[in-house]
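One chain of protein is taken out of this complex; the other chains stay put.
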């Protein structure tokens, strides 16, 4: 574990010992900056009962720079594109070193509950959500069942 | 009966005077919001705690290891904001005799 900043060790420790509800994050044994993440779809959202896999990487500058997070499970969400990239302010210009892996993952989970079609990454999905939210949510549910059922 | 103290060897810990009531005295204590190391520890780039790795106080009342904060302020993404509240960072003048006056 040589060279790994204390902060990362402490965060990992806490993630393992005291995981946030519905979220797991496990570091790779050969690269402790690389985490396998699972996020449960929030109840009441079209993503409920789905388990979404994601990857999280802590860059060298962390915590001065944000972690890089990407969904690996296909998801029908206006702020998440085909490649799993996530449009979330704290992962970009609103990053602060006071944030942590845990808070970042909780924010992503919250994003699943409240999609924001006004700041889209996947424009077609956003359009769908804006024009016919009910139908879009149906597709989201279908995708969840198809790709994210545990 | 009179007790005369001839000499006394005592053990004490030093603490930063962060103004916060240190209720959890035996715990880890408060940590720097950037490196997550206790204030009385030292930041990732230091080896010696205390005067060599001092704290910095913001007017917003947030406290960090000075080295941690300066490094954050030095990045462009910081926009010179406090990491905790995203208000523009203004370093507070320490009132040297604050505690003395308070007593």
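As written, the chains take the letters A and B, and residue 1 is the first residue of each chain.
Here is the rule we go by: contacts are C-beta pairs under 8 Å (C-beta built on N, C-alpha and C of every residue); 3 or more make two chains touch, one makes a residue touch a chain.
Convention: contacts and distances are computed from a predicted model.
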Listed names "Anaphase-promoting complex subunit 2", "BA75_04444T0", "Nicastrin" or "Proteasome subunit beta", matching UniProt entry of the absent chain: "Anaphase-promoting complex subunit 2"
Touching residue (missing chain; options A:5, A:19, A:42 or A:84): A:19
Footprint left on chain A by the chain that the document does not show: 1, 9, 12-13, 16-19, 24, 26, 29
For chain B, the residues touching the chain missing from this view: 1-17, 22, 25-26, 28-29, 38, 40-41, 47-51, 54-55, 94, 96-100, 103
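We take it that only the chains that are shown with their structure count from here on.
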Distance from chain B to chain A - Cα centre to Cα centre, in angstrom: 34
Chain B partner contacts - residues on chain A that touch it in the complex: 5-7, 10-11, 61, 63-65, 93-98, 100
Chain B - residues contacting chain A, complex: 33-37, 44, 68, 71-72, 75, 77, 81, 83-84, 86
